[in-house]
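Below are the structure tokens for one structure; questions will follow.
With one protein chain held back, the other chains of the complex are shown just where they sit.
Just so it is clear, A, B and C label the chains in written order, and each chain counts residues from 1 on its own.
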Amino acid sequence: METILRDFGFVLAFVVLALLFGLIAVFIPRLIAPRTVGAKTESVYECGMDPFGSAWIRYAALFYLYALIFIAFDVDVLYLFPVATSYVRGGKPEEFLALAVFVLLLVLAIAYAWGKGVFRWKYEDL
Amino acid sequence: MEVRGPLIKFGVLEKLLNLARANSLWPMTFGLACCAIEMMATTAARFDPARFGAEVFRPSPRQCDFMIVSGTITKKIAPVVRTLYEQMAAPKWVIAYGNCAISGGPFVFEGQYNVIEGVDKVIPVDVYVPGCPPRPEALLEAIMKLEEKLTGYRRFPTPERRW
Amino acid sequence: MIEWLKRRYREDFGGDPLRLALAMVGLAMILAVVVAFLYLVVGRTLKAVWSAWGWDVVRLFLGMVGVMAVVFGNALFLVWAERKVAGHMQIRIGPKEVGPYGLLQSIADSAKLLAKEIITPRLVDRPLYLLAPLVIFVPCLVAMVVIPFDARLQVRDINVGVVLILAFSSLTVLAIFMAGWGSVNKYSLIGGVRSISQGIAYEIPMLLAIIPVVMMSGTLSLKGIVEAQSRLWFVAVQPVAFLIYFISAVAETNRTPFDLPEAESELVAGYHTEYSGMRFSLFFLAEYTNMFIVSALATVFFLGGYKGPVLPGVVWFFLKTYFLIFIIMWFRWTFPRVRFDQLLNFSWKLLIPLAMANLLVTGGLLKL
Partner (left out) sequence: MVAEELLRGLEGLGLEIREALYERQGFWFDIHCPRDRIVEVAEAFDEKGYWIEDVLCVDWRERLELLYHFNHWEDPRRLSVRVQVDPADPEVPSICKVFPGAGWHEREIHEFFGVRFKGHPNLAYLFLHDEIDFYPLRKDRVPIPEEDKRLLTSMDFSPEEEDAFWINMGPQHPSTHGVLRLILKMRGEYIERAEPVLGYMHRMQEKMAEVRTYAQYYPNTARLDYVGPLAFSQCFVGAMERLCGLEVPERAQVIRTITLELNRIASHLLWLGTFLLDLGATTPYFFAFDDREQILDLMEGLTGARLTFSFFRIGGLYEDLNDGFLEGVARFIERMKKRFQIYDDLVTGNIIFVKRTKDVGVIPREVARRYGATGPTLRGSGVAYDVRRSEPYAAYSDFPPEVVVRQEGDSYARYLVRLEEIKRSLMVLEQAIERVPEGPFRLQKTPKKPVPGEVYFATESPRGQVGIYIVSDGTDKPYRLKWRSPSFSNLAAFTEVVKGQLIADAVATLGSLDLVIPEMDR
């Protein structure tokens, strides 16, 4: 328990260090950099034109599907890490069977998505 | 539009920073007309502004140090040039590259309705490079003039001084 | 010296003794405040931490200093090296005039960026926009905690090091999306969306390529993985996993040919279009640090880490890492950019099935 806490103490210290460094790095230019005061300095850059239309719109729903499969996947793949650490050379073959079934299920997920045409990029699908 | 000085300004610090700025001038990816081709030729292998650290062409005006106005300023593009200049982060400089950017070049005639005679009518200019189009060496020289403006001395001895 | 001081006095204080005196008083006051702060706050905290952690505090501070040195040294070196490598691949010479061999080029760049104006556009979503450059720097530093530079040169050997690094590396994607969404700029938004889908598409093959390594070494500690390669580097037994990992790593760091979030010819500067000065250079710094980290991890997982004959381990480690970085640079200056659907489908249709097959084969062979 003590070691784990200390481990995360290290990690936390580095997180704080990173944030602190970023803050300092952004603060220094406030002191030593000249500033521009212009009518359009702080407006949105759009190739030199005045922006029109909103930038916050509903973007292609296609990405949503990718995100969905990913979530299913990422969690499942994480399960494999504890399995992998205890997966020893030689030993019982049914360990492999369990692993194979698990991975094949994941493959099935991809095959399903593939068959459903998630990976097909066609303008007409939109 | 104006550029205000920094909050803290020391002579030594400013000198050091100017030295750094002079050695890392990042131009903006902005070609207008004929001179833009010579600008591209300048960035290519033979002339290679990378030697002085001036090859990092940034497409976004927020991240670059100077703008090369390489071509004719028409009345339609003038507001764009001005907007881009205003959106650049200070300190910033402008090179008027070629006759068109200096005075309208060969496109000025009586009764013309579309050309602005010189980019300095729109934004302040630091270095003027004459020519139609100027050679790539001229652009390198302009960058060095800009460096000279910052540091106060020239990077290489001028030919006259050497010979 | 005296002359110089006199000139400074004339130029900076206008030869006015009153201004000099005022400056001196101001300086003294600042010093006093700093000393008091150090004694009262930092000193006491340190004392408390010391009593709880003992020598680990020294280790932590040395680690912080060392890691910052590595991060900056690496970024400065890589900026120079990339421009030099690019130059020589493109029949030119690259930086040359700024210092010997142009070595001071990156220092000049960073000094310039430090004194560059930071523009915050009016319409941005401030919390997201301001936090993004800070957040992107976190995973870079945290990953450094567990990387074993040598047998004894490691900030701390955490026993779930692999998972820690992978977990934190997802933050990069988050930060890029924060930047893209927070900028309220169309190019940034597309860059952000692309970055998310790219990040998630390549995280899975990356994970799947690491699992066989973990299986073979039986540990999640990076040092343990290196020690498991005493006899044979894993690249010899896991070439497919190495390739998959390396490709995914290039994609995770947004380097050409997978640099779609900042695709210059389509999206101007992608997610960091609206960032200027130091904020932009934080993104830059993170990119180069990430490059170092993924190469270092590839070294640890597949190339035997710090193991190697004759030379000290740390030298071997850096040699291998920088060799991989060189290959990443080589990619950048050779390949065009892939298209977005090709990028995603390459991962989903080829890399992931391949990684799974590799995992199964490894699992099967280990049981034989």
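Just so it is clear, a residue touches a chain if its C-beta (ideal position, glycine included) is under 8 Å from a C-beta of that chain, and two chains touch if they have at least 3 such contacts.
Keep in mind the model is a prediction, meaning the values are calculated, not measured.
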item	value
Displayed partners of the chain not shown (whole complex)	A, B, C
Hidden partner chain, touching residue among B:Ala54, B:Val80 or B:Ala96	B:Val80
Of C:Glu117, C:Asp259, C:Glu274 or C:Glu287, the residue in touch with the unshown chain	C:Asp259
Of C:Ile158, C:Val268, C:Leu324 or C:Leu351, the residue in touch with the unshown chain	C:Val268
Missing-chain contacts mapped onto chain A	46-49, 51-53, 57-63, 121, 123-124, 126
Those residues of chain B which, in the complete complex, touch the missing chain	28-34, 36-38, 40-41, 44-46, 59, 61, 71-72, 74-77, 80, 84, 106-107, 109-115, 132-133, 135
Contact footprint on chain C, counting only the chain that is left out	86, 89-92, 186-187, 190, 256-257, 259, 263-266, 268, 332-342
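Following the convention adopted for this analysis, only the chains that are shown with their structure count from here on.
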item	value
Distance from the mean Cα position of chain C to that of chain A, given in whole angstrom	16
Gap in Å, rounded to a whole number, between the CA centres of chain B and chain A	40
Centre-of-Cα separation between chain C and chain B, whole angstrom	33
Chain C, residues touching no fewer than two other chains	114-119, 268, 273-274, 277
Where chain A touches two or more other chains at once, by residue number	30, 32-36, 41, 43, 45, 47
Residue numbers on chain A that touch chain C, as the complex places them	6-7, 9-11, 13-15, 17-19, 21-23, 25-26, 28-30, 32-36, 41-47, 51, 55-56, 59-60, 63, 66-67, 69-70, 73-74, 77-78, 80-81, 84-93, 95-96, 99-100, 103, 106-107, 110, 113-114, 119, 121
Interface residues, chain B side, partner chain C - complex	6, 10-12, 16-17, 19-21, 23-24, 29, 45-46, 48, 50-53, 55, 58-60, 62-63, 65, 87, 89-91, 155
Of all residues in chain A, those that touch chain B in their complex	30-41, 43, 45, 47-50
